[in-house]
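Structure first, commentary second.
One protein chain omitted, others in place.
Each chain carries a letter (A and B) given by its place in the written order, and its residues are counted from 1.
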Amino acid sequence: MKRRNNVFKLLLSGPYLIWMAIFVLVPMGMVLYFALTDPDTGRFTLDNLMGIEEFLPVFGESVWLAAVSALLCIVIAYPVAYVIAKAAPSRQRVLILLVMLPMCMSFLLRTLAWVALLEDTGILNRLLGSLGIGPLKLIRTRGAVILGMVYNYLPYMIMPLYSVLTKLDRRLIEAAEDLGCSGTQVFFKVILPLSAPGIISGTTMVFVPAVSTFYISKKLGSSGTALIGDLIESQFKQSYNPNLGAAMSLVLMVMIFICMGIMNRFAGQDEVSRI
Amino acid sequence: MKRFNRIFTVAVFIFLYAPILLLVAASFSSGTSLSNFEGFTLSRYSELFSDKNMLGLLLNSLIVALISSVVASVFGTVSCFGIRRLGRRAQKTVMTVTNIPMTNPEIVTGISLALLFVFIGQMLKLKDVMGFWTLLIAHITFNLPYVILSVMPKLNQLDRHVGEAALDLGCTPIKAFFKVTLPEILPGIISGGLMAFTMSLDDFVISYFVYGPAFTTLPVEIYTYTKKPLPPKLYALFTVLFLAILLVMIVMNIVQARDDNRSRRNKNAKGEITLTRI
Partner (left out) sequence: MEKELIRLADIAMQFDGEEVLRSINLTVRDKEFVTLLGPSGCGKTTTLRIIGGFETPTSGEVYFDGECITNLPPYKRKVNTIFQRYALFPHLNVFENVAFGLRIQKLPEEEIRSRVLEMLALVNLKGYERRSTDALSGGQQQRVAIARALVCRPRLLLLDEPLGALDLRLRKDMQAELKRIQQQLGITFVYVTHDQEEALAMSDTVVVMDKGRIQQIGTPEDIYNEPQNAFVADFIGESNIIDGIMHEDRLVEFCGRKFACLDGGFEKRENVDVVIRPEDIDIIPYQNGHIKGTVTSVTFKGVHYEFIIDVDGFKWMVQSTDYRELGSEVAFIIEPDAIHIMKKSEYSGMFGDYSTYSEAYDRDIREFDGEEPQEEKQYEAEE
């Protein structure tokens, strides 16, 4: 009986374990391996990691743009999530569907639509022109890249914020009011701290794809705003140097890991201080 | 403040939908560029439906998305049962690994799989390792977590006595699974599977690193198109897909709404029980 159970258990979970090992863990191992070996001799080397040094400004730029985008996303998403969470249940469903819908539509074409909107002779500039303003330099700027990031990843911030805000216990707000908090005080002393988990998960969901994107910067940015993603992509698609590309990916992963660690630490402390 | 929030929300929705509306409008324009509207036409749609090449690419995308999401749904659901039978420690480890494709940047997932496939190709002395199978494997790999993460909570909610009650009333274990357990977790499987399907259909970053010349999906083709001016029939295709996905999401929404209502009622009933217990 016991043995049959064990066989059954392995039969159910075994294939998954093997699949994830081969197609998730082994590839990660390969990234590590390539990052630490010489492309020609195949020997262990730190040259690839050292070689990243000249690209450090790009890493800095990527992190900076992604961080600004994440922050903007929080500021923009919060009121939206709040309004949705307060709406009548049937309306909430429709609004959430509207938030999710763009996430499923071709990200490439939507970004191209922004190109058409922001171009020097694009729709916005023509509109502004008819008002006597412009033409403004909109595209191929950092601002355009940030706009692209905010546009593409905003729903990933709205969703987790919405889900914490709907779970917020109304009685807590009432208790705060009962204890003498004004409307703004209630917001900053109760609602905002309680939505910290949503802010944190939303920030990771925006930051991670934003910091590693290579399409948005290519279309909306200038040659000066190449990001980590562009570098990694070109190591694999143009100048074929997977070792350098793997090294960059490794650094990117470690960077993200550290960022998430710091944020989780904050979240953890927050939890403790709340108790 | 309230009014400001509402107006702001409307503005955000306009921001989210402006490019989509632009693309939809472009599908009816006889101009060739996105930013120039000339007369109204439906010829983009007839061009689209007579373009075997484009439809072929769409078919490729659909095939990969469909097979990978169905495989991931079945495989993922079965695996959930297996994972739950593991020890607590092992379970935690498996879930951490499951989360890797979700939290890793897509580009890293893409290149890591590419490195693996190239390596396997060299080992097996295959000339063109990249193609349908590598795409399918990659898509199944990133679809699995969606299914697992939406089925697992359903399984955890399941009252284990319910399965036993079915056995007690004369079901064999297999019958009990299909008559009782499966209907209970089905909403989780469906929403996980649909999510996987849409993600897979639209995936570009991962596909871009593991596709081969023999088998390309639509998003990858669009990316490589971008060097030339885009053929306007793409906008027509976008509009069609937009409507299709809208439909899928409405279905998903209804499934979830039903499920939510039920679990809410369940929760109420349970609340009553705990109250009486105290």
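General observations
Here, contacts are C-beta pairs under 8 Å (C-beta built on N, C-alpha and C of every residue); 3 or more make two chains touch, one makes a residue touch a chain.
Keep in mind that this is a model prediction, so the values were computed, not measured.
Touch with the chain omitted from the figure is made, among B:126, B:169 or B:247, by B:169.
Touching the missing chain, out of B:38, B:128 or B:159, is residue B:159. Mapped onto chain B, the footprint of the missing chain covers residues 84-85, 159-162, 164-173, 175-176, 179-180, 183-184, 262, 265-266, 268-269, 272-273, 276-277.
FYI, only the chains that are shown with their structure count from here on.
Inter-chain spacing, taken between the CA centroids of chain A and chain B, is 18 Å.
Looking at the complex, you find that chain A touches chain B at residues 8-17, 19-28, 30-31, 34, 76, 79-80, 82-84, 93, 97-102, 104-117, 119, 121-123, 126, 151, 154-155, 183, 204, 208-209, 211-212, 214-215, 219, 229, 232-233, 236, 242, 245-246, 249, 252-253, 256, 260.
Only residues 1, 4-6, 8-9, 12-13, 15-20, 22-23, 33-35, 75-76, 78-79, 81-83, 85-86, 94, 97-98, 100-101, 103-109, 111-116, 118-119, 137-138, 140-141, 144, 198-199, 201-202, 204-205, 209, 219, 222-223, 226, 230, 234-235, 238, 241-242, 245-246, 249-250, 253, 257 of chain B touch chain A when the two sit together in their complex.
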